[in-house]
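With one protein chain removed, the remaining protein chains of the complex are shown where they sit.
The block that comes next holds subunit A.
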């Protein structure tokens, strides 16, 4: 089980701020592929991968990063702080 978090418009498109996902995905990209195959709302939310960022256990990572040992995956649009 892995905790998956969504923020900003991604959270709105998917409809939940976080969920637990049963997965054996090896990488972030594999996890996204599993989610996208699951339901239309995920396909819409993840349609433009280039406009999304990912964090693994609260550290920025790439879509090719391995998920082994990761407890929390977060997806979000580019940050707009300051």
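The working rule: a residue touches a chain if its C-beta (ideal position, glycine included) is under 8 Å from a C-beta of that chain, and two chains touch if they have at least 3 such contacts; residues count from 1.
Basically, contacts and distances are computed from a predicted model.
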Listed names "Molybdopterin synthase catalytic subunit", "Heme exporter protein C", "UGSC-like domain-containing protein" or "Branched-chain amino acid ABC transporter permease", with the criterion being the UniProt name of the chain not displayed: "Molybdopterin synthase catalytic subunit"
Touch list for subunit A against the chain that is not drawn: 5, 7-9, 55, 58-60, 74, 76-82
